[in-house]
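Pasting a structure here, questions to come.
A single protein chain has been removed from this complex, and every other one stays in its place.
Chains here go by letter, A, B, C and D, matching the order in which they are written, and residues are numbered from 1 within each.
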Amino acid sequence: MATWLFYILGAVAVVATAMAVTRRNPVHAVIYLVNSFFALALIFYLLGAPLVAAWEVIIYAGAIMVLFLFIIMMLKLSPGEEADRQGPGPLQWLPVMLLGGAILTCTLLLLQFDPVGGQGLPHWYASPRDFGYALFHKYALAVEIVSFQLLFAAVGAFYVGRAGGRKIAPGGEQ
Amino acid sequence: MDSRLLFLLILLPLAGGVINACVGCRMPRRLVALLATTSILGSFIATLSCWSLAAGSGTQVKLFTWLASAGLQADIGLLFDPLAASMCLMVTGVASLIHIYAAGYMEHDENQARFFALLNLFVFAMLCIILADNLLLLFLGWEGVGFCSYGLIGFWYEKKENALAGRKAFIVTRVGDLFFTIALLWLFSLLGTVEIAEINLRAAELDPALITPLVLLLLGGACGKSAQLPLMTWLPDAMAGPTPVSALIHAATMVTAGVYLLCRMFPLVSLSPVGMAVIACVGAFTALYAASCALAQREIKRVLAYSTMSQIGYMFLAVGMGSVAAAVNHLLVHAFFKALLFMGAGTLIHLAGEENDIYQMGGLRKKNPLLFGLFLIGILCLAGAPFTGGFFSKDAILLAAFSRGDGLSACLWGIGVFTAGLTSFYSFRLLYLVFFGEYRGQETSPHLSPLLIWTLPPLALLGLFGGLLNLPYFYGGHEILSRFLGTPPSAEAPLATELGLLVLMSLVFAVGWLPAHLLYRNFQPEPETPWRRFLLQGWRFDLLYEQIILRPYRFVARFCWLAGDRALIDGVVEGIGRTMLHWGGYFRLLATGQISFYLQGFAWGLLLMLGWLLLKTAV
Amino acid sequence: MTFAAPTEFPILSLVLWLPFVGTLLCLLMRHSPQACRWLALLATLSVLLLTVGLFVGLPAEPGWLLKENYAWIPSFGIRYSLALDGISLLLISLTALLQVAAVLISWKQQEHPPLFYALVLVLETGILGVFLATDLILFYLFWELMLIPMLFLIGIWGHENRVYAALKFFFFTLTGSLCLLLAIISLYLIHGEQTGVYSFAFETLKQTQLTGGMEMLLYLGFLLAFVVKVPLFPFHTWLPDAHTEAPAAGSVDLAGLLLKTGIYGLIRFAFPLFPHAAEQSLPYLAVLALIGIFYAAWIAYAQTDIKRVVAYSSVAHMGFVILGLSAWNQLAWEGALLLMINHGVTTGGLFILIAMLQERTGSRDLRGLGGVWKTLPFFSAFFLLFCLASLGLPGLANFAGEILVLLGAFARWPLLAALAAAGVVFSAAYMLRVVQGVLWGPLGQSCKIDVKDSLPTDLDRREWILLIPLALLVVWLGLYPAPVLEPLRGPIGLLLQAGVLP
Amino acid sequence: MIVPFQHLLILASILFLLGLMAVLVRRNLIMLLIGVEIMLNAAGLVLVGASALWQQLDGQVMVIFLMAMTSAEVSISLAMVVYLNRRKKTIDVRAFDELRG
Partner (left out) sequence: MSGLELQSLLPQILLALGATAVLMLGAWYPSRNWILAGAAIALLAALSAGLIAPAIPEVAQLYSTGSYARFFVALWSILGALTLLLSLRYTEIHDLPGSEYAALVLFASCGMGLLSAATSLIGLFLGLEAFTLVFYVLIAFKREDSRGAEAGLKYLVLGAVATGFLAFGIALIYAASGSFHLPEAFAGLQQDGGMRALGLVGWALMLVAIGFKVSLAPFHLWTPDVYQGAPAPVTGLLATGSKGAVIAALVPLFVALGPLKADLEQILWVLAALSLLAGTFAALPQRNLKRMLAYSSVVHMGYLMIGLLVGGPAAYRALLFYLIAYTVATLGAFGVLSSFSQRDDEPQEYADFRGLGYLHPRRSSVLAACLLSLAGIPPLVGFFAKFGIIAAALKGGYPGLAVIAILAALASLYYYLTPIIVLFMQQRDARQLRRGGRYEYFVLTLCFAVLLLLGIYPAPLFQFLASLLP
């Protein structure tokens, strides 16, 4: 049953991502992406990572995507925003798809040669307790570093995003 | 006596030259002239006092080693043997007289120091040639005289032509020197020595096949210095120099160096019949060529120059005929009377107000009878008037040629005789045009320094009685010179031959004189015929060389520069640079500034890597 | 190591680094040009005294006369090792002499004198180092060290087209020297793999066993570097530009010294390290040398810029040197090295004189000059003397070398030597053309007034002091070269044994 | 077993490539960033799968770090977007090619 679920979710994720990538309107793209993230979250759960699944929903779908939406709204990139009015047409897509397809085939063919092909994913469940233990014992230092990263990222974001740098006319410059 | 006294011979002139060169310009002119003259006189006296050393095979002295390296040993060393001694005596003697003459001739020139310095250095170099005991030192003198003549021909350098004439002389002679150098290299590589005596000694060891080319190379060198065919074009132009210079360098001494070289190396030279024949031919033809040119010249000094050339031709002929004594004898006598003629010419030119053109002279006999007398003696010697020095010496040469008996010598003898006729003709042409008839130049009354006259008589006497030096037994002489030189006495020709030649030569002299007398006794300008112009321009050899040598040379020079260096080599090098910069431009274009293009770079890179890895794992 | 223990007092290092100290002081005192001038003169003079002292003091015998050898970069087996034999002794003496001349001739240097003298002094250190180093990397370092100062000397103080000339000089020589580096490293590695001893010491690397192909390859690497510097025929085009555009001191150093480093490299390193390859290469060298002699002489005849004529004459003379080396016998080699020294003195002198001429008339163009003898008799006398020496008049410097070369070369390449003798005629042709154009004839328009709107004045005291010794040297080397030949004899003998004789 | 691990890899690769293509083809800065998010998610998927495969937690932990890092990055990026939009009044990356050559 889990197997079927995996394939279904995988299909959903791929389709949703594909839609997201091709949408002309950023808002739609974000919504599709949220879908694919939900699917991925479920796959994570299937693979026995409940906590990661939860965070996938909370951080990615919840926080990051919402942030995206917020920015899009703020910049009024409503449908018909000139940046992407007519998004990339087939002419742009074709070469890129060929390139991507080539890379994908190479990857997949290479993977054929790997013994991992035979191995299957077992049913396995990592309890949040163990997870937390691992996170805050073995990887405590890493957590600290990440926290510092977040701090300085915040500082940077604040510095960059802060309104009204000195020489900027309200109309911007063109 | 101490044989090292010999070095006084060369050191005195050297000292005089160096002193004059360094501080001459700070000394009073008279002192300069005095110093120069005394230094030469000194070496003249030294020669006389060292005379005894020359006896037999002479003496050899060494001052210090100049160049010594593996196998090579070239000393500053002298070989004072009879040949050298007699040459020395002549050179120093004539040189002293000419120095004295020059003191008068140049007294108003502000560059006396330079003049006398060069003149002394010249004598030094000339003596080096004469006395050198090895070919390298001889070569040093050889080039030295070349340089001095260069400097003296171009002495009045403000006139471009003079300087150019000097350069021409230097380079043309240097072409000859090239052959001499090669001969030197070759001899060294064959015999492992540059000692003249030793080379002559061991010449017989050499492979006969090699001797002829060697001799020809030496001949080439000699031709250059002695202005023989085909390297003779420089001598007439060399007359641009001051007259004493012409007298000393281009009449008496330097130009005869070639003859001297051949005599010096005679033991080697004589080993190659072919070589001898070639030498004789060169001599004979030059004699003829020069005499013919002399017929048409208008500048007094050029006439004399061509006559010099032709007389030297005789000497070559003599060497070719194997009679060194005759050659040397003629060399000496010729030196005397030719110096006399040149100095006389110099005086005449003064007299005629610095006028060179004999058409502008005439009637000078009345102006200065003494000078006329002296000049006449010179002319007679040159023309080979019976019983003058010139007569005997020339006679000896022709006799040698005649008595050889083979066909070639016979022809050459014929040429010689014919040339003798021409000689007496142009000599008297000169004499008549200058001294007889009415004076045609503008009136001038220059003050003649007595030195310009009183240095001539000794030379006149020497020229007149120079014949006695080597008077054949036939005339009751004892061939002093040839015995002194230790050369075999001239062929004992039967009485009839001797007499016949005597008569013949006298006739030839007369035959030359008569037309000149008729034509030029009273002056009328000669018609401008193409022939005359042809002769006047020395058979147009200059134009020929200009066309076949100089012009191609200039072209090659420019070609190598523009096509070779500029276009080809630099072109290639700079081309590489430019190409790289060009490609650099393309690589710059990659940085389009478009983020998505840069990302494509990522993707392509990844694709290539994966593709390669796939290939590797799959295969 | 095959080295003896270092000499107790490092006299060589003293000689080597004295100029460098001068450089540093110059840079420190860059606010008082006058001081720098005297400093530079002092430094060069003291080096000259030291070298003369060595020249007089040391015996003329084969083999190393002095050695120094200290560890430097052990991890690569690079050592700071200097050594001196008769050849290097002569060359450093020449260097010291010409550097004094270079300083004196640029006495009136107006723009940035401190930098100028500093560079001249560094250059001296570089050149001395090249002549003294026996560790290949050390040698290479000094070899490169010569480039930069010369680049700046040409590029900053040069004439019209200086930057082009500087870059051309730099890239030609650098291309060569990078090949040299590659070859050196390869040799080092090969030797290391053979013996396990990783060292750049010349005497160690000489033992390396090489296969024919590899030997030839490495030899070509060395050869290219040195031959470009010499320069041999096809690689010479940097030289005329560099010589012409360089300031007086630069030209003197280039012609007098830098060219010699090429020859020195050949005989000291390229030939002994790869004797068989060298042996094979001799005919080609000889032919190229001959071509160079003719080609350069011809081109020189077509020039109107005096400096260019002299530059091309250098190419011709170097052709003689290479011809001598290619003959591979005592006579020719002694001649070649003698010619090297003589050429250094004569050409150096010529460039000095040309600089003086340009100071006075502001022109180097034959078409504009003429009749100088009238206004500057003493200058002209010196000019004539050096020109005659350069065209190989017997009794003056160059002849001694040339004739020895020819005599030696004739033994091995009779035809080539005979042809090369013709080069002497050509040299007369172009040199006399210069003399003609400068000294004789009516006064040229450039000579009527000098830069200071007055008739040019003849030599001043500084210039006398500068020229007299050189002139004496020209005559001395021409008439009595023995003192120079003796120190050469032994080392040359050794070098010739090192190579396989034909 | 649930599925062969390979299938998960395939899925991840497809997602990754989709993200990459988005990055390559889209001109809208926001969409570029979204593409990056997709790529990172693909990485996360592989990590989770791998940690299941090896039955150890390091992979999952790494995913957490990945998420944190992503959020940090996104915050800066979006700040940048705001900033650039304020300057140039556009978030079309084609507009930013002042520096080139």
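We take it that contacts are C-beta pairs under 8 Å (C-beta built on N, C-alpha and C of every residue); 3 or more make two chains touch, one makes a residue touch a chain.
Because the structure is a prediction, the values reported are computed rather than measured.
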Of the chains you can see, which ones touch the chain that is left out?
A, B, C, D
Which residue of C:Leu41, C:Leu181 or C:Leu220 touches the chain not shown here
C:Leu181
Of C:Leu28, C:Val52, C:Leu189 or C:Ala482, the residue that touches the missing chain is C:Leu189
Chain not shown, touching residues in subunit A:
107, 110-116, 138-142, 144-146, 148-149, 151-153, 155-156, 159-160, 165-168, 173
Please give every residue of subunit B in contact with the chain that is not shown.
577, 580-581, 583-588, 590-593, 595, 597-599, 601-602, 604-606, 609-610, 612-613, 616-617
On subunit C, what residues meet the omitted chain?
30, 72-76, 112, 137, 140-141, 144-145, 147-148, 151-152, 155-156, 162-163, 166-167, 170-171, 174-175, 178-179, 181-182, 185-186, 188-189
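Please note the rule applied: only the chains that are shown with their structure count from here on.
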Taking each chain's centre as its mean C-alpha position, how far apart are subunit A and subunit C in Å?
71
Counting in whole Å, what is the centre-to-centre distance of subunit B and subunit C, each centre being its mean C-alpha position?
37
If a residue has to touch 2 or more other chains to count, which residues of subunit A qualify?
99-100, 103, 107
List, in ascending order, every residue of subunit D touching at least 2 other chains.
20, 24-25, 27
Mind pulling up the subunit D residues that touch subunit B in the complex?
20, 23-25, 27, 32, 93-94, 96-101
Please name which positions on subunit B make contact with subunit C in the complex.
21, 25, 64-72, 76, 136, 139-140, 142-144, 147, 150, 154, 157-158, 160, 163-164, 167, 170-171, 174-175, 177-178, 181-182, 185-186, 188-189, 553-554, 556-558, 560-561, 564-565, 569-570, 573, 577
Going by the contact rule at the top, pick out the subunit C residues touching subunit B in the complex.
168, 171-172, 234, 237, 240, 295, 298-299, 301-303, 329-331, 334-335, 371, 373-374, 377, 381, 388, 393-395, 399-400, 403-404, 406-407, 410-411, 414, 417-418, 421-422, 424-425, 428-429, 432-433, 436, 439-442, 479-482, 485, 489
